[in-house]
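Before I ask anything, here is the structure I am working with.
Note that one protein chain of the assembly has been removed; the remaining protein chains are unaltered in position.
The block that comes next holds chain A.
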Amino acid sequence: MSLWVDKHRPKDLMKLDFHKDQALRLKNLVQQSDFPHLLVYGPSGAGKKTRIMCLLRELYGSGAERLRQETMHFTTPSNKKIEIMTVSSNYHIEVNPTDVGIHDRVVIMDLVKNVAQTHQIDSSGQREFKVVILNEVDDLTKDAQHALRRTMEKYVATCRLILIANSISRVIPAIRSRCLTIRVPAPTENEIATVLHTVCKKEGLSLPSELAMRIAKCADRNLRRALLMCEACKVQKYPFTSDQKVPEPDWQQFIREIASMILTEQSPKKLGEVRQKLYELIIHGIPPDMIFSGLLCELVRNCDMSMKCQVANHAAEYEHRMRLGNKPIFHLEAFVAKFMAIYKKFVEESLGDAF
């Protein structure tokens, strides 16, 4: 018994709930049989993966849904043995190269070569190419991205690549230009609410539209989160009431706590406590950039406009540094310290003005 989010996942391009015109375009693309490399990007919870799975089904039929997991082994040039889990059907292979960290280049080169060099045996009724799906392309190292770029051209006859990314800003232009970029935007709150209603109807539940809207709002336009929250609401309290509490993710609460800590007191001691909380977030696998954005959102609420700009500027700078550096906590802390300094000065000035 799966969660709703997986249970009611649409399996056909035509059955998708939103961005229907885009789905139609994809269907046409497949039927034309000219299928370029794709670069699908969009925020998390917008339905990229679902769309791609539907596309594969469109391409190969239901055979593409028979998935299996395999572990593949690679050897790096430095003789290190690495293994990576792949999900594959007869027609495609899906891999998450960032699982192996800095050795992703080896994975990409070897895997793509392996797949591309073998032709489809029964090519009569089927496509002549296989599909390689690479997840989280924007997190690939630059080396891996460069390695990708040549193979994309070389093996275009036997395999197509579908790259999935959250943002193409971190994908090198060379790759971007070789792919058909498909942006999957996050669903609007209304669309999410509609989806929630459909799901609840399938489950045989009645969902008040107010609650649906509230959930959609809370979910930050993330359909996955919205569905999960909706199910959690159902577990918490059923039948639904429109004013029932929508459970928020713990990490969001945590970030809010941190922000309030920062705003209540600005001192090195408090900064020390904040540091421990930030560590906790990082330990729980919350991506530091989300911590940054979460913090910034919470912090700027209490700032006037000029200060908002200043704070956002600093947040951007430290976030950038964090991407370049190794230890996110250093930069998070630097940002918090900076904000404390600015905020304290601001508070003191305003107090001074008052008296």
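Definition applied: contacts are C-beta pairs under 8 Å (C-beta built on N, C-alpha and C of every residue); 3 or more make two chains touch, one makes a residue touch a chain; residues count from 1.
Definition applied: contacts and distances are computed from a predicted model.
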| item | value |
| --- | --- |
| Record-based protein name (UniProt) of the chain missing from this complex, from "Replication factor C subunit 1", "Glutamyl-tRNA(Gln) amidotransferase subunit B, mitochondrial", "Phosphatidylinositol-glycan biosynthesis class F protein" or "Origin recognition complex subunit 3" | "Replication factor C subunit 1" |
| Selected from A:T75, A:S267 or A:S350 as touching the chain missing from the view | A:S267 |
| Contact partner of the left-out chain, one of A:D17, A:E58, A:D104 or A:E231 | A:E231 |
| Contacts of chain A with the absent chain, listed as residue ranges | 1-3, 5-6, 9, 44-45, 49-50, 53, 65-69, 71, 85, 87, 96, 98-99, 135-136, 222, 224-225, 228, 231-232, 235, 249-251, 254, 266-269, 271-272, 275, 279-280, 282-287, 290, 318, 321-322, 324-327, 329-331, 333-334, 336-338, 340-341, 344-345, 348 |
